[in-house]
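Okay, so here's the structure we're looking at.
Shown here: the complex without one of its protein chains, the others still in place.
Our next item is chain A:
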Amino acid sequence: MERKSHRTKVLVFGMAPKRGRGRGGGGRGRGGRGKGRDAGPNYPSRLLKEIGLPLDLNDRKRRHSRKSGKPADEPDSVASDLYEYQEGVPQEESGKNRRFDQVDKLEYELPSDFEDEEIDEGAASGEENVGTLDDKSLEDDDDEDDEGDEEEGDQEELHDRMLMEVTGKANRHAKKVKEDISYMDDKNEEVPITVEDLLAPLQEKPGFNALKKRVRSLQKSAAPVSVPLPKNIQEKIDRQAGYEKTVEDISKWQPIVKRNREASTLKFIDKVNVALSSTTSMVADFKPSTAFEKEVAALLKENGVADPSQIEAKESLELNKLSVDEVRDRQERLAKMRNLLFRHEERAKRVKKIKSKTFHRLARKSQKTKADMLADDPDVQLEETMKQELNRARERMTLKHKNTSRWAKRILKRGLQQHNEGTREAITEQLREHALLTRKIHSAKSESSSSDEDEEDDSDKDDEPGLVLEKPGSRVLAKAKVATLKALEEGTNDTELPTTGIFALPFMVRAIEKKRKEAEDEARAVLEELESAGADDAGPSQETGPLKGKLSFGGHADKVSAMKAIDEEDDMVERGTDSENSEDESPLMGTKMLLVTRKEKKRKSDPVPVNAVDIEDVDLEGMVSAAVEHTTKVDEPITIAGDKSERTKKKKKKKSKNKESATRLEDAMGVEVTKHSVISANPTVFGTDEVARPETNSKSVADESFKVAIAGRPKDTSHKQDKKTVPEQENSVEEQEEDLDYDGDEVIVPRSQEDLIREAFAGDDVEAEFQEAKAAAVDEECPQEELERMDLPGWGQWTDIQKKRGPPQWMLKQQEEAKRKKEEAEKRRLDAKLKHVIISQKTDKKAAKFLSSSLPFPYTSREVFEKTMRMPLGRDYNPTKAFQDLTRPSIIKRAGVIIDPIEYEDVGKRKRKQERWAIASRITQAKDSKHLEKLWQQFF
């Protein structure tokens, strides 16, 4: 590596328009001597002779040039000659017709520490040639100046050079050349001008001595000037340096350009300075000019209101004024207040100090009575009672006491006996509370209702098992007895049988009578038991009390489930009946508890104890009520009035384990059932309000059968009773059903709302229709590939064997492939997993024009492109500022505004400054010396 420092001139932006002699494109071999350049080639004499030109053409040329002060062998222009061979100056070089750019010469300085490998290489290779090249250039001069130099000399020189290159030794001619130089110098400057000569005329001038001194010092230090580099290399270096410089020069614009390119908007608007004028500034600037204004100003000043602050001060003073009376009043009021407060405090302290609890209690009481006294008027009292009533109602609504909570259910499921005393007690307590609450309702209602209902209510009221627990007195038993007797009487009296309708048919009549008889028998049995119970009760009633309670709980869970089922039935009924009753209830959509009136509630509770009875026959009340129920005709709409045979059929089906067939049959059944039941029970479903309700007669009979069916249970199952344990009794409805089936007794099984609805709409079979539609849609949208019939009819079917083989393997494969493809397409559908949904896969042709058919250019992923469109840009969806920002054009310009060229400003300066600050802060925090050093380096 070699360092060079030189001052050079650099051509920027291309080449000079004109080329001087010997500068030809850096071509070394071309016209190196310059001879024949202007005057055409130098022809051999034989050639001249041949073409008939005078032999002395060359000579003439020489002479001519000599005349014009040029070397002899530089031939003159042959323009006049016949033989016009002249290589004209290229157009771009001549620059005559300004078609090519005029390029300025700009001067640049290379940095002092400039270095370049390429150049070094060039220089290195050049060093060898320096001598020869120098020779050449010198000889060029020689040619020009030395008249006597002939071709021979040239040839000699060439020969020398060749020799030198071959042998590597400089021969005598080199010396000669040097001599030539000195000779030439002498010749050229015959009277050499020295610095002294130049200084001579200045001798008398002031400051001459100083000048002379400087010149001398210069002369002393003046070293011999090194030989200039060959031109091409020089130019290369110049270009290199020029390029560097230009890059540096241009790159300073880069941050500015970058900033402009990255800017979201460029503004080319005239900066207009709007003079801000506010009211305050206008007031401050105001000076009275007219006479009137001056007068006003003077007046204002005189009164001291010229300044707003003065006005304020005056006003506040005015406002602060208080009369003496006012002040006195205020003081008195304050004193009084203070006094009162003090006294009250004192009293409170005294009272607080008293440690007697009784005193405090009494004090509180007295306060309360005071409040009561206040609330003495009837309105307030009424409100109070209303409030209490509401509280009670709320208590009832919580269902907290009905053993329906999860906890209670769990405990009941496990069986009460397995729990400790505390739990049992808690449940008893709940039940007791429940009974209390429900009793209160009854009492409240009985007051308002008619006397007839009253009696019923009373009997109903006592049906509650909870009540039995509460007071298992003999009174209840007596009442039950009376009720049973009455029912029996009525039952025997009421021998009227329907004379028309289905129930008038002989077998139906028979059945009804049979039922009735059974019921009577049962009632009798109950009566007997009652009597015996009464006898028992007369004895150790205290002991049996709790025992009863305990045992009856087992039945309670059963009751709960049964109640639920019946609830649902009632709901259905309710929907059929008019909604008048529903006023005071709170139907809940979410839970299955729907519109159940109080009446229904009571009824609901009726069949429940029967279940209890069938488990423990200790709960006599329930049995009584059942008996009563079946004999008394309750005006209750029936839920399911399917006829007997149907029901029995159904049971049988249910028994069978094959679920599918069972459900299918059930569906078929459902249709039939709906004919009967739904029309009577839920006419609104079909929107046919006009459908008349079934006759009460048939209803009541059917109802009876229903009740009997339930009531009949205990009798049959009574023999099992001792086997059963408590947990077994809490069977699910299905289990009960099975049990009943086993007994061979037909029993109506309360079904859920869902079942009923399914039955109600079973005829429509919408689901199957929908599935069909879906299949059709899928087939349409994912069609199976149409296979070409590749085989010829009859081909390969000549023999039986061939026929047996069936279609060829490849055909089967094709078919399979097609099938598989179709299945895959079906799987890909959006609604593949949605049973009740058909989503059309058809493309929306009209909407397709709002989709882009391919990804627009700079984007490479669909997700990115689509995500950029997630934000709406409209005015409705963005705040005004944001909307403006989002929709601002990339260039804002105003008409007529002149756009100036970019001005240079150091964009990076600020950034650099910030960086340095950051480093400085890091330096202050740095602990490691190495790190610190590094940071310092970065800093500078």
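Observations on the structure shown:
The rule we apply is simple: contacts are C-beta pairs under 8 Å (C-beta built on N, C-alpha and C of every residue); 3 or more make two chains touch, one makes a residue touch a chain; residues count from 1.
The working rule: contacts and distances are computed from a predicted model.
Missing from the rendering is one chain, named in UniProt as "BING4 C-terminal domain-containing protein" (options: "Autophagy protein 5", "BING4 C-terminal domain-containing protein", "T-complex protein 1 subunit epsilon" or "acetylglutamate kinase").
Set against the missing chain, the residues A:313, A:882 or A:918 yield one that touches it, A:882. Within the full complex, the residue among A:331, A:840 or A:938 touching the omitted chain is A:840. Here the missing chain is touched by one residue of A:361, A:510 or A:862, and it is A:862. Although one chain is not displayed, its contacts with chain A can still be listed: residues 262, 264, 391, 394, 398, 571, 574-575, 579-580, 582-583, 586-592, 594-595, 684-687, 753, 757-758, 760-761, 764, 766-767, 769-770, 773-774, 777, 830-831, 834, 836-840, 842-855, 858-862, 864-872, 875-876, 878-879, 881-883, 885-886.
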